[in-house]
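All protein chains but one are shown in place.
Right, subunit A next:
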């Protein structure tokens, strides 16, 4: 050993003379990756699952306002949401949550360009279009062109909602073209794509369906030339839309464990620790719409009678149905009603919102955009004359797809019922879409209600504090913007959710 020491000592001496500046260059944390080491491949799985989780579990407010869900008597009233008197604190997580995931998608896009990875570039454009669509549909004008540039724009200015929509359509066309140019996808990317496993044709169908979704959101204001242009781009792509059985769903490998269950199941059915949702329950309004001609929900446990069979798949039978001799398996409340925490208003007496057709298992896929919604949108676009095809056929396929997704029987019989038989109106298509998207895309019902007023007889909240307020047209910008980006949010004028509409809401 001793004989080694001298050479080592000499070596050390040499090292020391160079032990100067770079001795201090130790600012890369070995435990946290920085921008240099992160690749698109490690960003995509979370970008996909968080997007799907947000769509599936972050729009309770839309479900309450559109008559899908209500609050059980186990909980006291939530005055803000039930009086429609929303503040800058209400759902501020929509802003931070979407911008958080959009930040990652923006990084993914920049990295993909630098690394010449067109798949991730196209995926980033697609996911960014989804995120910004949800932001515009809730806030109208938001930072877009100056977003994600803290060096250049520490106070990001806002872009007009219609301009953002126009650019999203441009970005989606670019995404479609990038996907179309990809011939092979490597196994690592297939594993990272927890939605389509690298199937670029499915991605193109999703992109095309998203383009149709954007056009339909602005159906009341969009110029005909825009429709023609976008539809011709969709046609040029040639992959078509998400068809029956082709829902865009995400599954990174959900397991029964804390933070790792399917988000919908985890939130509305049961957590991994067995904690049940006691808050969200069926809304009497939609129960009435599912009820048959007699207007009354069947309480026969084995026979739904003339009810829409899907009622028993989107809602669960009450855990404690029998009260004072009367048995009611499917029971809800009126939104905004002050209820005592006693029978029959307790959570256990009422139908939860994670019925067996929606919460099939804690490890099921999480929908991001369903084939059901795709078919209803195609039907509406056909009825509007935007795209070719028979609206009646697509309408029937859409309803059938809804039954099929839920595992409910009797689609064919349902299609022959009065009121369900196609009457060639957009309102009917959108109303059936409303009945089909509960629990799958609650927010879309809120968009459709604002742009078309469907359902037409949606009741307002029963809360006494509602006064003359109606269902809000949008969210308030979050308080953080007023405090940290004051001049730019002030430039949007005074926001009154009762009167300040999204650009497409005319």
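Criterion: a residue touches a chain if its C-beta (ideal position, glycine included) is under 8 Å from a C-beta of that chain, and two chains touch if they have at least 3 such contacts; residues count from 1.
Please note the rule applied: contacts and distances are computed from a predicted model.
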Omitted chain, identified by the protein name its UniProt record gives, among "NADH-quinone oxidoreductase subunit F", "Aldehyde dehydrogenase", "TonB-dependent receptor" or "Imidazole glycerol phosphate synthase subunit HisF": "TonB-dependent receptor"
Candidate in contact with the missing chain, chosen from A:260, A:364 or A:500: A:260
Contact partner of the left-out chain, one of A:50, A:339 or A:502: A:50
Absent chain, residues of subunit A that touch it: 1, 4-5, 8-9, 11-13, 15-16, 19, 21-29, 32-35, 38, 42-43, 45-47, 49-50, 79-80, 83, 85, 87-89, 95-96, 99-101, 103-104, 106-107, 142-143, 146-150, 153-156, 191-192, 194, 252-255, 259-260, 464-465, 467-468, 476-488, 490
